[in-house]
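Only one protein chain is missing from this complex, and each of the others stays in its spot.
Right after this comes chain A.
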Amino acid sequence: MHLDHTHDGPSAVSADARRPDGRRRALRIGLGGPVGSGKTATVAALCRALRDELSLAVVTNDIYTREDAEFLLREAVLPPERITAVETGACPHTAIRDDISANLEAVEDLEDETGPLDLILVESGGDNLTATFSRGLVDAQIFVIDVAGGDDIPRKGGPGVTTADLLVVNKTDLAPYVGSDLERMAADAEAQRAGLPVVFQSLRTGSGVTAVAGWVRERLAAWTA
């Protein structure tokens, strides 16, 4: 919805694909999931995998601290001006779904101040299985769960597991130690997701974030096509 078509007009009010100056805005991908499932570690790994080929930035939505933003700063995955923390009033699911105004300002300011950007990753603070991103904020969303959180989570479903554009089952290296059945998790996820993709990942062993980074590249190619 364009309320103002002039190129020097005020910023857009919704998820317009074009910025006020007429350029295509960055692709926005949300990452949500329960506490401790590895969202921030996945964001850090994605930054390392993609930063040499793409111009990218990150918005974090912490619950009561700046821990996630500070972890990314400490790990130096991106220059500090490309990482913004949004304060959520103890409710990240509100800030990413019901009232997205602070996050929209964060992504627009990142594009204004560090752009042009190809990709902005919007990370939610750890939340429950129903937390999803508004389509007014992100173009695609990744839901991150882990094998140690219980191998019945894919079977339980819920909006995050069922509707996310990509489901990541993280920490597969821990499966033998916590007694999680990866085949059962894969079968349950397939049954819940009606053909939407699932990636099993361990950031400590094997190919790491490669599969997720590949999915992000595909989304970006579709966005800029």
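Here, contacts are C-beta pairs under 8 Å (C-beta built on N, C-alpha and C of every residue); 3 or more make two chains touch, one makes a residue touch a chain; residues count from 1.
Everything that follows uses one rule, which is that contacts and distances are computed from a predicted model.
The unshown chain of the complex is recorded in UniProt as "Urease accessory protein UreF", chosen from "Carbohydrate ABC transporter permease", "Cytochrome c oxidase subunit 1", "Thiol reductant ABC exporter subunit CydC" or "Urease accessory protein UreF".
Which of A:40, A:60, A:88 or A:170 touches the hidden chain is settled by the complete complex: it is A:88. Checked against the hidden chain, the listed residues A:81, A:99 or A:152 yield one contact partner: A:99. Residue positions on chain A in contact with the hidden chain: 1, 3-4, 9-11, 13-14, 63-66, 87-91, 94-95, 98-102, 104-105, in rising order.
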